[in-house]
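Excluded from the complex is one protein chain; the other protein chains are retained at their positions.
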Amino acid sequence: MKILNPDTVTAPASRYAQAVVHAAGAERMVISGQLGLRPDGSLENGLEAQMERAWTNVFALMSAGGFEREHLLRATIYVTLPGQVALYREVRDRMLGGHRCANTYLEISALAAPEFLVEIEAEAVRE
Amino acid sequence: MKILNPDTVTAPASRYAQAVVHAAGAERMVISGQLGLRPDGSLENGLEAQMERAWTNVFALMSAGGFEREHLLRATIYVTLPGQVALYREVRDRMLGGHRCANTYLEISALAAPEFLVEIEAEAVRE
Partner (left out) sequence: MKILNPDTVTAPASRYAQAVVHAAGAERMVISGQLGLRPDGSLENGLEAQMERAWTNVFALMSAGGFEREHLLRATIYVTLPGQVALYREVRDRMLGGHRCANTYLEISALAAPEFLVEIEAEAVRE
């Protein structure tokens, strides 16, 4: 997995990769959008806690398939509240512990229910 | 194609997979967002009929590439009307006939034109 941040494109505004290349021989995991739900199905309170839990869920799924955090290739983030990108970056950097992946941040009308404030959809590859 | 629903993450609220892993040697199909358009370009009436048609279009494209329904890996669903997730699940389960794939449901401001109520973007792999 090779990270690209060439100087022909503006530097990432935060800790992510503008692009990531992976080779043909990669096992790939595709992950459904993860919400701020605990394993018992209850919902975390507030955006920050929901963000942390959604990341925890992404990593729990990766772990269940034998993937490590460093195998995370891409994450697309959907947030229903306006102006939350700074919080998103802070939580992501804390949860990713220095790993960088491709990232797209979007503000969306709603998720599957009004109480869901964030959803993280992701994929991982293991070469 | 291996489906993962580990107990470290809350069980899916409906018939889908929290994550799917596929091996390196997979042929992959990437499908443009499908609308509720019939083959003659006319639009189905109402959300449910548009949902059914969008799925029919996804399967028609898969079939054209030699893929079966069971090769569907992931679908991302964009709906412009609020509160339609129960209908979405019912239609999806009917159209997928027991197959489960990775799923992300999103409520979106609009699609390419105001009369489009749903779009389904998907990918498939054949190992």
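Order of writing sets the chain letters: A and B. Residues in each chain are counted from 1.
As a convention for this text, a residue touches a chain if its C-beta (ideal position, glycine included) is under 8 Å from a C-beta of that chain, and two chains touch if they have at least 3 such contacts.
It should be emphasised that the depicted structure is a prediction, and the values quoted were computed from it without experimental measurement.
Residue B:A60 is the one among B:A11, B:A60 or B:L81 that touches the chain not shown.
Although one chain is not shown, part of chain B still touches it, namely residues 24-34, 37-41, 57, 60-65, 78, 108-113, 119, 121. Mapped onto chain A, the footprint of the missing chain covers residues 2, 4, 6-13, 16-24, 26, 73-74, 76, 82, 85, 102-109, 123.
The rule is short, and it goes like this: only the chains that are shown with their structure count from here on.
Simply put, chain A must spin 120° to overlay its Cα atoms on chain B, rounded in steps of 5. Chain A and chain B have Cα centroids lying 21 Å from one another.
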